[in-house]
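Of the protein chains in this complex, one is absent; all others appear in place.
Entry: subunit A
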């Protein structure tokens, strides 16, 4: 469990990146901080491993204040995955995965054996172990980054837009791999992204942030989708709404009792039982005819 207590951060140049932020991040769940660039989400993430220290307020991990913990050992106990993988270009894949165990003095042989297992875990072929990062594709590099983050078997995994720099197909692949991993590993994941679709797909808890890390809304994806707290959230969530809305396919032959539902891209998403060709509970407003849920997001991606 990670707790932010009234945390603020003012950088040396005077910008107030985080303004009085409080949040409880539950253990063994994925919490996604989502917001546009410059909203302070990365600063929040970096406060958890003391890459950034708050100007005021404090952060606790499992009830212990991290301000008293030495940054280097704290960071070694927390997995960190960043955009563009952040791998060390002069080290082979296997040494990159084993970076932290080797730093903490684990014998090389043992660290390498564990690193090979981790390559399996993240779905990489062991034959890649002796390559350098530049010889891997973007998606493979990100997988190595995730494996490195998992190398010390940390309770907490921080992910800073880890899939931001790969193409959409690879990204979808990596997202589902992360969901699978999280099902097996049960880590406390804090994930930062500006992509609301990604946030809804991955998050158990989603926190929507405005400039200064002001929380606009937090909760389960379905709650946020169903009841946006304010216009900003509705707008932010709605930028992708076209994709999420299902509608009756007017072109389909609907003389029977079934109506075909299509998604924003025009693909059939399902069939509803509609006696007499009328959608149950359908009024005249288009809003009531749109059905939003998370599952068809998963289907999209």
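Here is the rule we go by: a contact is a pair of C-beta atoms (placed from the backbone, for glycine too) under 8 Å apart; a residue touches a chain by one contact, two chains touch by 3 or more; residues count from 1.
In this section, contacts and distances are computed from a predicted model.
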- Complex member absent from the view - protein name from UniProt, among "Branched-chain amino acid transport system ATP-binding protein", "Cytochrome C", "4Fe-4S ferredoxin" or "ABC transporter permease subunit": "ABC transporter permease subunit"
- Given the contact definition stated above, which residue among A:24, A:67, A:88 or A:226 touches the chain not shown here? A:88
- Note that subunit A touches the absent chain at residues 46, 49, 51, 72-77, 80, 82-84, 86-91, 99-100, 103, 123-125, 128, 131-132, 134-140, 143, 148, 169-170, 173-174
